[in-house]
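Note that one protein chain of the assembly has been removed; the remaining protein chains are unaltered in position.
Showing chain A:
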Amino acid sequence: MPKPLLELICPAGSLPALKSAIDHGADGVYLGLKDNTNARNFSGLNFDAKALAEGIRYAHARNRKVLMALNTFPQPATLKRWQQAVDTAASAGLDAIILADPGLMAYAQKHHPQLRLHLSVQGSATNYEAINFYHEHFGIQRAVVPRVLSLQQVENVVRHTPVEIELFGFGGLCVMVEGRCLLSSYACGDSPNTFGACSPGHAVRWQQTPKGMETRLNGVLIDRYADHEKAGYPTLCKGRFEVQGETYYALEEPTSLNTLEMLPDMHRLGIAAIKIEGRQRSPAYVAQVTQVWRAAIDAVKRNPQGFKAQPAWLAQLDKVSEGSMHTLGAYYRPWK
């Protein structure tokens, strides 16, 4: 079977978001169950058995794919629940599951050999030796690469692996290697790796003070906003801190990743899929972003050489970006 090229994979935090993504041109959606077996364990998000069945029916009726993220790390006492989630995925008829834990990959391979496995970005595989290892041992067919490689480094990975490569195209920018960031658990006890959420809502406080609006994570002051500034969600790597007397976004500005301008390069490299981030966002957001990316991917496939990111697309995406700003992230070398 020929490798897919530039599939558009969109976030489905809920059934309405799934339908919105499919209706606006996603080739596939990714979703998770309503617990900590996936890395977007936020209340009000994700799928129970009934919604999952309906979502799969809706997508498959339109010949689109549904992928399930099972990308957190099971622990001794709870391993069974992760394994049951794999069983659920297999019996529900999902097109692939997205995993990070080798033990769980072995379970899936043994019990559901037909089920297609993708390596999650939480698996922190940033080079072809690592990706090929998962391929050789568990037969993973696709790897989602962390948002830390330059495009040249991505090209080197693609050249040395039979595994399909999926890249992040748009949405929240994790500045750290995913799966290897414990900042949230250091601050509030819940780890993205095990609890499935970074800077979880229950640890978040907003407080108006004479000095301004303060946002805190388990009591730690993440940022303080003047009256004219809009207070953001206290994701701790995107707060303002003081280093040697200077207060600034010491790790990362609150901005979104947007690689639309790089689509011709991604096409040329043979990137299998573009992932859009944002399972915690609304169906309206999913619709807007999917629509723009569908148009852009169709355009680059029609005419790779003549592709130009249209100003209207970028304007539309900036409207829904964090801080109304976007960056090419690590794909663009000087970012570092």
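Descriptive notes on the structure:
Throughout what follows, a contact is a pair of C-beta atoms (placed from the backbone, for glycine too) under 8 Å apart; a residue touches a chain by one contact, two chains touch by 3 or more; residues count from 1.
Following the convention adopted for this analysis, contacts and distances are computed from a predicted model.
You can't see one chain of this complex, but its UniProt record names it "Ubiquinone biosynthesis protein UbiV", from the set "Ribulose bisphosphate carboxylase small subunit", "Gluconate 2-dehydrogenase subunit 3 family protein", "Ferredoxin--NADP reductase" or "Ubiquinone biosynthesis protein UbiV".
Residue in contact with the omitted chain (choice from A:Phe42, A:Tyr58 or A:Phe241): A:Phe241.
Although one chain is not drawn, the whole complex shows that of A:Leu70, A:Ala187 or A:Ala309 it is A:Ala187 that touches it.
From the set A:Tyr30, A:Phe47, A:Tyr134 or A:Trp293, the residue in touch with the chain omitted from the display is A:Tyr134, counting the whole complex. Screening A:Leu5, A:Val204, A:Ala231 or A:Leu251 for touch with the missing chain picks out A:Leu251.
Only one of A:Ala49, A:Ala106 or A:Ala284 touches the chain withheld from this view, namely A:Ala106. Across the interface with the omitted chain, chain A contributes residues 73-77, 79, 100-104, 106-107, 123-130, 132-134, 136, 148-150, 153, 156, 175-177, 179-183, 185-189, 191, 193-194, 218, 220-224, 237, 240-244, 246-247, 250-252, 330, 333-336.
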